[in-house]
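Missing here is one protein chain; the remaining ones are kept as they sit in the complex.
Up next is subunit A:
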Amino acid sequence: MTTRVFEKWYREDRLPHIFCTGCGNGTVMNCAIKAVDMMQWEIDDTVFISGIGCSSRAPGYISTDSLHTTHGRALAFATGVKMANPDLNVVVFTGDGDLSAIGGNHFIHACRRNIDMTVICMNNMIYGMTGGQGSPCTPVGKISTTTPYGATEPVFDLADLAVAAGASHVARWTSYHTKELTKAIETGLATEGLSFIEAMVQCPTAYGRRNKLRQVTDQVEWMRTHAILLQKARRMEQEGKPIPEEHFTVGEFIHRQRPAMGVRR
């Protein structure tokens, strides 16, 4: 089954891809393609859109109409595609720098409009393609080429931001949680309105190498052991227990019905 899905949706003549060895983006792409295939979407009715960065190369490997746009602006282009032709299924791949730094304004407004599309953010906590500079998601204390003494700025919680801005469906998983991630994306694809799926991914080349997570498995293991289920985190909060340092929540943040734009007529 997996092979058939792969053959059906990927552009074989574009391989090999440019992702570094051990990168988590391929895993997220596979999860997304599996989810799209489970939706039984037609290739010719589906458009993948991205901005700039490692994550944004994903649409180039998928055999549908695809738009690889400018840095941070993918959601603006996607808004035009979806609003001009709501019959097209629109999926956006983006990264933490692309989405939350230069694209922050487009992100909150796409969530506010609740446009019927699915946004998958591959959050590797770094600018990978540019060579490992700090992003708005680089955790405090972590080393990047522009935070050589450790990042000092507080990070964006992208999932919380999407909930606050109005997205219909918001979930966060990691490249370790492939089943959950696939399911979350599938739910997102089936949800009317904007679905935001944050996928934490390992970046051994630009992030792990500088932050004592040199092996691919080190960072995947870090994600496995530092991810706290949302339900558990909320229970801990009620009990007055603090979330341990460097831990993050995973799960479904919200699933709701809100007025949406660009819904198929």
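For this structure, a couple of remarks:
Simple rule for what comes next: a residue touches a chain if its C-beta (ideal position, glycine included) is under 8 Å from a C-beta of that chain, and two chains touch if they have at least 3 such contacts; residues count from 1.
In the analysis below, contacts and distances are computed from a predicted model.
For the chain that does not appear here, its UniProt entry gives the protein name "2-oxoglutarate synthase subunit KorA", which is one of "Metal-binding protein", "4Fe-4S dicluster domain-containing protein", "2-oxoacid:ferredoxin oxidoreductase subunit beta" or "2-oxoglutarate synthase subunit KorA". Contact with the chain not shown here comes from a single listed residue; of A:F19, A:F77 or A:F248, that residue is A:F77.
Summarising the interface, subunit A meets the missing chain with residues 11, 14, 43-45, 47, 49, 59-60, 63-70, 73, 76-85, 87-88, 105-106, 109.
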